[in-house]
Each structure stands twice: as C-alpha cells, then as structure tokens.
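Just below is one structure, and these are the notes that go with it.
As you look at this complex, bear in mind that one protein chain is not there, while each of the others sits in place.
Should a chain be cited, it is by its letter among A, B, C and D, assigned in written order, with residues numbered from 1 in that chain.
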Amino acid sequence: MKRNILPLIGMVAGILLIFASISVNSNIMSFVDAPSLIITLVGSFCALLISFPFNTLKKVPALLKKLMFTPEDDLKGLIDRITELARKSRTEGILSIESEIEELNNPLLIHGLEMVVDGTDIDTIENILNIELDQMEDRHSIGHEVFLKWGEYAPAFGMIGTLIGLIAMLGDLQDPSLIGSGMATALITTFYGSFLANLIFLPIAKNLEVQTANELKANEMIVEGVLALQRGDNPRVIEQKLSSYLSQKEKQGKDEKEDLEVAEELTR
Amino acid sequence: MKRNILPLIGMVAGILLIFASISVNSNIMSFVDAPSLIITLVGSFCALLISFPFNTLKKVPALLKKLMFTPEDDLKGLIDRITELARKSRTEGILSIESEIEELNNPLLIHGLEMVVDGTDIDTIENILNIELDQMEDRHSIGHEVFLKWGEYAPAFGMIGTLIGLIAMLGDLQDPSLIGSGMATALITTFYGSFLANLIFLPIAKNLEVQTANELKANEMIVEGVLALQRGDNPRVIEQKLSSYLSQKEKQGKDEKEDLEVAEELTR
Amino acid sequence: MKRNILPLIGMVAGILLIFASISVNSNIMSFVDAPSLIITLVGSFCALLISFPFNTLKKVPALLKKLMFTPEDDLKGLIDRITELARKSRTEGILSIESEIEELNNPLLIHGLEMVVDGTDIDTIENILNIELDQMEDRHSIGHEVFLKWGEYAPAFGMIGTLIGLIAMLGDLQDPSLIGSGMATALITTFYGSFLANLIFLPIAKNLEVQTANELKANEMIVEGVLALQRGDNPRVIEQKLSSYLSQKEKQGKDEKEDLEVAEELTR
Amino acid sequence: MKRNILPLIGMVAGILLIFASISVNSNIMSFVDAPSLIITLVGSFCALLISFPFNTLKKVPALLKKLMFTPEDDLKGLIDRITELARKSRTEGILSIESEIEELNNPLLIHGLEMVVDGTDIDTIENILNIELDQMEDRHSIGHEVFLKWGEYAPAFGMIGTLIGLIAMLGDLQDPSLIGSGMATALITTFYGSFLANLIFLPIAKNLEVQTANELKANEMIVEGVLALQRGDNPRVIEQKLSSYLSQKEKQGKDEKEDLEVAEELTR
Partner (left out) sequence: MKRNILPLIGMVAGILLIFASISVNSNIMSFVDAPSLIITLVGSFCALLISFPFNTLKKVPALLKKLMFTPEDDLKGLIDRITELARKSRTEGILSIESEIEELNNPLLIHGLEMVVDGTDIDTIENILNIELDQMEDRHSIGHEVFLKWGEYAPAFGMIGTLIGLIAMLGDLQDPSLIGSGMATALITTFYGSFLANLIFLPIAKNLEVQTANELKANEMIVEGVLALQRGDNPRVIEQKLSSYLSQKEKQGKDEKEDLEVAEELTR
C-alpha cells in the first residue's frame, strides 16, 4: 500500500479556492445554508438508495479507501518474482515453489500458483482465472458507477432545490426588492450541486475508473505469467513476455523510481 | 424472495425531504397543481405508449415487483447445490439426480439438468442454455429501458408545460404584477418533470439494470455448472470453478450473512 | 398483420392533453402560428434531406406503416411450423416439404427452405442467411435513424426560430410593452420543436427500434431452425432449441393469447 | 458518378426558409454582422486546425465532393459482372478474365481480381482485401468526423461570441435603453452557430456517414465475390450469395431503376 495524498490535495485546494473566490466577492456565511445542502446532498443520496441494492452500496466505503491508498502495483517487482519462481520450478520441480507462495500477497497470483502446484490442468486454470478477473472487474467498477450516478443526481437535485426556491419566491412576490435575495438563496442549491458533482463525485468516479483499469492490466499480466509457468515456458521467454506490459521507461526501472520519489516529495 | 425495502425508504425519504424543503420556503398547496401533474406524468406516459409495443409495456408491472422483492440470488447456496448434485451423479449415476431436480426452484437450472438427465448432447445443451440466457437478458432489460425513456420524457414534458405557461402569460400581459405568479405556475411543470425523473424514474431504471446484471451473473454460473456436470467433471473442480464467481468475502460466507442481517435490521 | 392502434392512441391522447393544457391557460389560437410551424417542421426536414440519400428517405413511409400494423410475429406458430416440416422431411424425405414452402409467408424462411430443398450445402446456407439477416437489420434500422435525427433537428430549428424572434424583437424595441408578446411569439417555435420531438419523432424512433429488435429475434430463430432442419436434427430437439427463444409464459401459449385479446379489447 | 442534388436542395431550401422567417419578423440586414460570422465560423475552424492533422483536413474537400456526386453503387450491376466473370473463369480458365479486368472501374474489385489472376493464395487475398477495406473505412470516416466536430465547435463559438457581447454590454451600461439592441447583437453569434451546425455541418456529417456505410456494404460484397471466384465456386451459388446483399425490391431490379428515374425527375 502506498499513501497517495494527491486526490486529497486536489480536493482541499479546490475547496480553498472556492472559499477564497466567495470571500473575495461576498461573505462566506451567505453561502452556508443547511437546508440547501441537505436537499442537494441527502436528496441525491436518496436517489442512490433507490438506484443500487444495499449489497452494492455497502461495498463503496471499502472501494473509496483506494483513493488514498493505492495498492502498490509494482509491475516490475511482480515480473521479477514470477520469473524467479519459473526458474526455480524448472530446476527444482514445480513443488519447490509451494513454500514460496505463502510469502506472496497478490490473491490472484496465489490462487493461480496453488492450482499449478495442485496439478490442475491448464484449461481449467485459464478458465477459473479469467472468471475471477471478470468478477473482480465487475466488483471494482461498482465504486466508479455509484459516484458517477451521484455526480449526475447532485446537480439534478441542486436544480430541484432552485426550482422550489424560485417558485416559492415568484408565487409570493409582495416586496419586489426581495427578488434579489430570493434568487440568491434559490441559486445556492444549484451551486452546491455543481460543486459537489465537479469537485467531489465525478473526479472520484474517474479516479476509481482509472485505478480499476490499472489493476486489470496487472491482473492480466499475472494470468499470463501463471499460465506460462504452468506450461513450463523458458523463464527468459516469460520475462520477455511479461515485460511487454511495461513502458520503455518502466523497463529501465531506476529513473522511474527516482521520479516517483521526487513526485512524492513534491506532493508531501 | 427477500423483501428489499431500501428503494422504498429512499423514495419516501426523498419525497419527505422535498416536502420539507417546500414547506420551509413556502406553502405545500402552492406546489400542488393537478393540470401540471397531468401534463408531465400523463403526457410522458403517452410518449411511452408510442415508444413501446403493448406487449412490452404489459410486462413492466411484473418487472417492477423486483424493486421490492429481490430474488434471493444466494450464489453460495447454488454452488453448494450444484456441487452436491455433481457428486451424487458421479457416484450413483446421472439418473440419480432426477428426483432432486423437482426440489430446485431456479428454472434455468431445472431445464439444464433435465436436458442432462435426458442425455441431450453437450453442444445442444450449451446452445439452448445460451439462447435462454440471451432471451432472459433481453426480456429483463425491458424494465430498465422503459423507465429510462420515461425519465427522459418526463422533464421534456415538464418543459413543454412550462413553455405553454410562459407563452400564455407573456402573450396576455395586462397586469405586469402577475408575471411573478404566472412564472411560478409555469415552472411547476419543470419542477414535476425534474422530480419524477431524478427521484423516481431514473433511479428505478438503474436499479432494474443492476439487478438484471446480477441475475445474468448467477445464470452464467448456472450454465457453467450444468455443462461441467454433464461433462462429468470432478466435483471438487466444479466447486472451485463456480467459486470464482464469488468475491473473497462471499467465499468465507459467514460474515457476509451477518452483514446482511445487520443491514436488514438497519433498513427495517 | 395485426392492427396496432396503441401508438395512435398515445399520439392522439398526447395531443389532446396539450390542447387541453393550452386552453386551460390561454386560447388555442394564440398557439397557432403557421410561420413558426414551417420553420420548425420544414426547416428540420431540410436538414434531413441533406443528412440522408433520397434512396434512404424514400423507404421511410413503408417502414412507418409498421407503426400501425405490427407483423404478427407469432413465434410459437413459427416454431410449430418448422418442427412439423422437420418431422415430415425426416419421414418422407427432404423433397416432400417442397410443396409446403409455397404456403409459408415469411420470406427468410421460404428462401432458407428453398435452399435446403435445392441441396445447397449447410455452410453456404448459413452464410447467405446471415448476410440477409444483416442486410435486413441495416435496412430496417433506417426508420429508427431518420426519426431519431428528426427528433434532434426539430428542437434545434425550434431554437433557431426563437433566436430569430428574440433578435428581431430586441433589435427594434420602441415600445417596451410589446416585449411580452414578442417573447411569447419567439417561444412558440421552441414549443413546437419540443412537442414534435418528444411526442412524435423520438417515440416513433424508439418504436421502430424495438420492432426491428423483435424482428431480428424472430429471424435469428428462423435461421437456427432452417439450419437444424438441413442437418436433419431430431424434430424434438429442434422444437426444444427453438422454444428457448420464448419466455416461460409464451411457452404455455394460451394465457398469452388471452392476454392479448384482453389487451386488444382495452385498446379498442 | 451520379449527380445528387438533394443535399443542395435541402441546404438552399433551409437557407431560404430562414431568410423568409427573418424578413417576416424583421429586416435581413439586422441579421448580417460580419464580425459575428467571423468569430463563429473562423473561430470554430481554428479549433478544427488544432483538432486534426493537416494531412487529414486536406482530404476533406475531396470527400465533400461525394455530397453532390454519389458514386453509382449499382450493386446489381456489380453482381452481374462478378457472376459473369466467374462463369468465364470456370469455362475458359482463370487467365481468360485478365483482359476484362481493365474495363472495370472499382479499384477494390480490380486489385482483388488481379491477385486472383496472379495466383495469390486465398488467405493472402482475404487478408489484403480486408486490410484495404479497413483502411478505406478509416479514410472515409474522416469527412464524417471533421464535420461532426465542426458541428460541435460552431455553437460553442457562437456562445463565446454571445458571452463577449453580453459582458461588454453589461459592463458598460450607461444607457439602459441600449440593453435590447446590445442583447440582439450578442445573440446573433448564437444564431449563426446554431444555424451553421444544424443546417450545414451536422447534416453533412450524417450524409458522409451514411455514404461510407453504403460503400462499406458494396465493398464487403466485392470481397465476398472475389474470394468465391478464387475458390472456383459455382457461378449460380456466387450469384445467390451476392444477391443476399440486395433487398427484395432491388432483386427485382426494374422497379427500383424506374423509381430512381422518377425520383431524379422530382429532384431536378
């Protein structure tokens, strides 16, 4: 697990920016309105309760954790590990890797290698790993889907709040000098909806989507590696094959890590 | 069948929220306008009558029932059942499972096993089950499609109502002091359209879509299981293969069930 | 051919509803404006003339007829027929069905069976029928595409008309008391565009889309049936295979037909 | 090549309609504003220059010619030709068709037959023709893509122009009586953007898309024909197979041609 504070930085910076923009133009308190926040945030959450089964929504908090702690998808390390296991299995026999499996921490790789050691035939292994891949993708795409929907419902409920405010104000217009402040209050829900959607929900949805795609890539590589190991492919060929999942830069490895360290320093 | 009151809770809470929001700003009665509701709700329903054949629309109420009563897609139970049948069929012969078929309640599983017992060849079984899967998916996606369209037509008819109100008001503007209340009335249809779409139709559409996807997953697992049983695969391999449809947590089983009980209590 | 008056009912009811809504708020005549209708309806039709070749547009009226007369896609009857032919061909030889082909009325089925009787090999038959299926789908999806585009252009031309009205009014604003009626006139084209799109064009497009999907399903079943017959499959297996295209309810048959009669009575 | 003046008619009629609509409401000259046209048309063209490489944009004028001159995709004629060649090749040997190839004018057909005469093996021919098909589709879809983008940028630049006009007017509001004419001028760019997109760019994009789809259909038929000829299929089977690309009506042929002549007369 790697701490990833960039999304937090983005969120805090975006919120501060909006606060600053408000305080330049007006007074923060005139933008704080609990009923407006409730109709936008809770109203759109009610729509989510209807849209997704409880079983699905329940998984969201766990998926959200990925926003802050990216699984260290150290592809290069994984490739080295698999190649090493393939080498050992070739020289000392497939059973020799049994003890090493326990030290691994990727569940797909563990399951795959266990089946190899158990002597499961290759078609069954491929079939099972591919189903697991599909199911994992389905489960992980839930976080993306839920936040995408929330990002659609929030502005809609913002508009519903604004319509309520407008209709109320226009229907009871004794003092025309109050139109301005009535409109201002009515527009606050639209502001909340737009703000929640574009700074919170939609970016989180995209982040989870990108992460799921990255995990899928790592998992496809693992499946390829387990199958090659089961076939008893030449370790050098396995390494070459799995390395095609890396970019030119990642293949060289070192600069990449240094880049990351610099980047982490910058984002601290 | 499992009672699922979450969507109902979401809908009721959302409606109460909007009522509360109205009564804070204004008076509920000024938001109740039968003609406005009729043009938004009935108008968009007329568009649905044109869009879908009667045969299709007729099936919607039955599909809607799924919103409240989720079929208990107890994947783990299904897997145990299929594995047990595979074991029996291996030791006592395929005909021994004939009597057990009647006790099952999943129609796809029943049909598949009947064909296995009848000695239908595997390609025909696979072909037939896959066609049934496709047809089932087509039929079940109807609910999703109809509500999605309703969720598109409702705001459109809300806007048509608002345009009618605006044109009527603007075209006969003798007393400018009435502009406000005229606009308020005109905007009510937009409010109804937005409310119906975002709290009722679109969330229902998404709910039915998610449920259809879940059923499809269960059905794919059943097809895989029936075919493995027909081929006479090793029951342990069958169990392993079908278990790849479960998440890590579901495989452990217990905590999941407890979670569900807690969840049901919370939603009571 | 089965008369299907539901779309007509939907359209008439929707139009009456809008008329009623207008007459409650205002006077019908103030919503009738020939130039506004022309720019919305004819303008969007001009855009259609550019968008589609004449060959394509020419086919639309014929496809539109399907809106009122649904081809009686009596899947159950078709299945019975094909099974019966398979039985005859098995007992009396393939040539015995030649005379029965003339009595059929589904062109795809006729063509397929003719090729079977002619002794065309199965790969060629499959190839030809699949090409015909694809071409049929392409041709039938034209109606859907044309009305979908019309449903996009109509509101766009409605907005163009409103912009013209607004610019004309605002550019020559000698008497401010005329702003209201100017705006009212300007908005009429937006109203027409929204009305034509959401009550006429888009619902028709969806209807044709659903019908094409249903035909495709029937045609896929026919191809499956013809190929099974050519292979000389067991008639019982053919029936079983084709029946997987039916829902549980359709398989029982009777209730379905009664349902339909009730439905037809309701819609008379 | 067949002259196709329908798109021109649609465009001219649409423009006249809009002119008429303007002159009914106002004075044409108040809608003519060179700076507004420049920001909408040239501004959106600048966005195109960034969006597509010059190599791509350069091909657009040639593709645009297709709007007025539809390649005579006389499928029936092509089928007759291919069948005839297949017959000749069967009776007189494959080399006998060499002299006839020069008289053809479809480049894909020519290339395919040349390879057949050269004795290229069938897999290579299929591979090459399929790559050519894909590349042709890619190249021809460029026209569609460029005009689709232009149809998206034009209204966006129309709105940018309107925003500039509005901000300028509102920021310097000494004489409130000028608001009207200021708004009118500001809205003209929105009008231009909407007009260019919906009467010119988007319909042209759709037209090119439909034509590319039609060409693709003809080319798929040619590939099928060349391969059948190479395999030495029975000419009667070839004719039957290729005819499945035609509709029922096209198969009868004559009425279709007469229809076209009538249509051409109508559109003259």
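Here are some notes:
By definition in this document, contacts are C-beta pairs under 8 Å (C-beta built on N, C-alpha and C of every residue); 3 or more make two chains touch, one makes a residue touch a chain.
Computed from a prediction, not measured in an experiment: that's the story for all the values here.
Of D:Ser51, D:Ser96 or D:Ser247, it is D:Ser51 that touches the chain left out of the display.
Residues of chain D in touch with the missing chain: 35, 38-39, 42-43, 46-56, 58, 107, 115, 120, 124, 127-129, 131-132, 135, 138-139, 149, 153, 156-157, 159-161, 163-173. One chain is missing from the display, and on chain A it is touched by residues 4, 6-7, 9-11, 13-14, 17-18, 20-22, 24-26, 30-31, 70, 177, 180-181, 183-185, 187-188, 190-191, 194-195, 197-199, 202-204, 206-207, 210-211, 213-214, 217, 224, 237, 240-241, 244-248, 259-260, 263, 267.
In this text, only the chains that are shown with their structure count from here on.
Under the touch definition stated at the top, chain C and chain D share no contacting partner at all. Chains compared, chain B against chain C: the Cα-based superposition rotates one onto the other by 70 degrees, nearest 5. Centroids of chain A and chain D (each the mean of its C-alpha atoms) stand 41 Å apart. Residue positions of chain B with contacts to 2 or more other chains are absent. By the document's touch criterion, interfaces exist between A-B, B-C, C-D.
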